[in-house]
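Sharing a structure below in structure tokens format, with a few things to ask.
As you look at this complex, bear in mind that one protein chain is not there, while each of the others sits in place.
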Amino acid sequence: MSARLPVAVGTASPPSQSAESVAVAPMVGRAYRTRSRAAKIALVPTIAIMLGFYYASISWTVYISMTRSFLLPIYKFAGAAQYERLFATPRWHVAYSNMFLFGVLDIIGTLGLGVLLAVLLDRAVRFEGLFRTIMLYPLSISFIVTGLTWQWVLSPTIGVQHFVRDLGWDGFVFDWITQPDRAIYTLAFAGVWHQSGLIMAIMLAGLRGVDREIWRAARIEGIPTWRTYISIVLPMLRPLIVTCLVLIAIAVVRSYDLVVAMTNGGPGFSSDLPGKFVVDFEFERANIGQASAAATVMLGSMLAVISPYLYFELARKNR
Amino acid sequence: MTTARRNVRIGRIGLYTLLVWICLFFSIPLLVVISTSLKTSDEVRTFSIFTLPAAPSLAAWIKAWSSACTGLNCGGVRVGFLNSVRILIPSVFVSVMAGAVTGYALSHWRIRGANAIMLLLLICAFIPYQVILYPLVKTFSTIGIYSSLPCIIAVHVIFGLPVMSLLFRNFYAGLPEELVKAARIDGAGFWRIFAFVMLPMSVNILIVATILQTTGIWNDYLLGLIFAGRDNMPMTAQLNAIATTSTGVIEYNVNTAAALLTALPPLIVYFVSGRYFVRGITAGAVKG
Partner (left out) sequence: MWRLLATASALVGALLYVPHAKAQNADVMHWWTSGGESRAVAVFAKEYNKRGGTWIDDASVGPQAEHAAALNRIAGGNPPTAMQWNIGVAVRQLAEQDILTSLDEQAKQGNWVANLPPLLVKNMTYDGHVIAVPVNIHGANYQFYSVKVFNDLKMQPPKTWDEFLADAPKIKAAGIIPIAFGANAQQLAWLFDAILIGAGGKDLYRKVLVEHDAKAAGSEAMQHVFSLMGQVRQYVDAGSPNRKWNDSLALVETDKAALMILGDWAKGDFSAANKVLGKDYGCQMAPGNQDAYVMTVDVFVFPVNDKPDQKVAQSKLATLMMDPKVQTEFNALKGSIPSRQDANIAELDACAQLGQKVMAGGEANQLPNFALAFSPDTQGQVEDLLGNFWSNPSMTPADAAKQLAGIIANAEH
């Protein structure tokens, strides 16, 4: 009764609800079907941009990855040479496996903290605007500067380690950013700091949209607040959580500024990520063939990992 | 009864304590940035990042705003301010609206392969945009608007489209279909329903979309550099030029001040827009 009564409208509805609406459709009659030429026409620009810009560009990239292009595109076909080189490059393997480690940590951390913050702010706190803005500000300031600041804070000679040792704790060690096998964790840390405010904002928008009736019903039934969140409210916001997940995943795959500002891929190339690998080769190393090959592998991996899941997520609501 | 009230109070205290601690964590770099921006160059050079400025001075702020040099142009970050605004407002508006319409069409109208379209669109967001700059430039110069204000706006709209569409699509997919059906029975068409039923219900998600796009567009400098043309250089291009140098001198106090100045407009957007998050707006709309 409780989860289904005054239908969760704000942002989301329980999965079962759509099935119900489909059943209603025949009663409405042919003329009122949600079919419209205007809807199709409205999608034309989007599809045109998608095919004309994105898929044309992606095809171009895939093709360039099979040429020996350096500074500028050369259209002579050269087979799989770029891929052979890519897979023989130690730096690529480090960057590629870092993407998954960093991705998992960043997604769990950002999503977890973002949702927690949204729930905290949803509890009608005073000075919400101030809290909210503090949590969002990392997005507004150029990472070139804040990333550098984190680098200072984490640096053993000028940052926290130095500070604590000055206080008298001589043995204190906090130097992950300088350790090849640890630096990637500091990246994930900064990534969480940078993005969880955004996730908070999205989830807060969703929580605010949840019908008051649900809360009243839960209170009447004596369900504790935290349980209402976990078993009723958050499941209703599933589509929004998926949106957040995709946003974070995009940030992970494309992360460039973050790496450049924090570690620049170092020490050595231990904290490199594919996004930086691609941009380095595209610009600094003037090797767009290699950059395109790396981008193609990246995109392919993403397709394999995320699109079956996404398709499932997208389909579960409309059909 | 009193114990329950006491529990509530303890809960509230715990809540605020947690929030304050989290905000402190969030503020660490901000505090370092602010304190650095108020220091003199000699003070910065000692790298005592946690000590407060001995004699706080706004000199770096003034320099960053009005006289820091990028190449021969010594006008500080204010030079690009208006350009950034001119790029930001239309780009945010068009991209948010484009996303809203796309998301709406893909969620509430029967279009064959709607989910596949959404997925195909979303895949586009995963390609690092740096690798597709070249074909984009070629396309825009063929169309004939390369290196102009419309060009940079179009670029921001294109790069914003996948995520904006997803955001709205998933939001609208959560709204009951009866909403549209009822309006349909009343004789409303695609656009009328969008304007009078969907948009008024989308305040929260519109705010989120605005935050997201404002952040991305305001902080971009590479696209601006390549597509906007010399006369439309955004503020962040100045900022990045001031903050990045290969063999030159770095003035951290000026860099941090410039970064803070550049960050003000999005901060204002965050602060103001968040107040319009609405609670449970749609309850009446459906039942009625």
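Note that the chains take the letters A and B in the order they are written out, and that residue 1 is the start of every chain.
Just so we're on the same page, contacts are C-beta pairs under 8 Å (C-beta built on N, C-alpha and C of every residue); 3 or more make two chains touch, one makes a residue touch a chain.
This is a predicted model, so every value here is computed, not measured.
**Q** So there's a chain missing from this view; which of the remaining chains does it actually touch?
**A** The chain that is not shown touches these displayed chains: A, B.
**Q** Which one, B:F140, B:F168, B:F194 or B:F277, makes contact with the chain that was left out?
**A** B:F140
**Q** Tell me which of A:L72, A:A124 or A:L167 is the one touching the absent chain.
**A** Touching the chain that is not displayed is residue A:L72.
**Q** Taking the full complex into account, what residues of chain A touch the chain not shown?
**A** Considering the whole complex, chain A reaches the absent chain at 70-72, 90-91, 151, 155-158, 175, 177-178, 180, 183, 263-270, 279-281, 283-287, 290.
**Q** In the full complex, which residues of chain B touch the absent chain?
**A** Missing-chain contacts on chain B: residues 41-42, 45-47, 69-74, 130, 133-134, 137-138, 140-141, 146-147, 221-222, 225-226, 230, 237, 240-242, 244-251.
Following the convention adopted for this analysis, only the chains that are shown with their structure count from here on.
**Q** With chain centres defined as C-alpha means, what is the inter-centre distance between chain A and chain B in Å?
**A** That gives a centre separation of 15 Å.
**Q** Taking the touch rule as given, give the residues of chain A at its contact with chain B in the complex, in rising order.
**A** 6-13, 17-18, 21, 24-25, 28, 32-36, 38-40, 42-43, 45-47, 49-50, 52-58, 60-61, 73, 117, 120-121, 123, 125, 128-129, 131-142, 144-146, 149-150, 152-153, 158-159, 163, 193, 197-198, 201-202, 204-206, 208-213, 236, 239-240, 242-243, 246-247, 249-250, 253-254, 256, 275, 278-279, 282-283, 288, 291-292, 295, 298-299, 302-303, 306-307, 310-311, 314-315, 317-318
**Q** Tell me, which parts of chain B touch chain A in their complex?
**A** Touching chain A from chain B are residues 15-16, 18-19, 22-23, 25-30, 32-33, 36, 47-50, 98, 101-102, 105-111, 114-132, 134-136, 139, 158, 161, 163, 165-167, 169-171, 173-178, 180-181, 184-185, 189-191, 204-205, 207-208, 211-212, 215, 218-219, 236, 239-240, 243-244, 255-256, 259-260, 262-263, 266-267, 270-271, 274-275, 277-283, 285-287.
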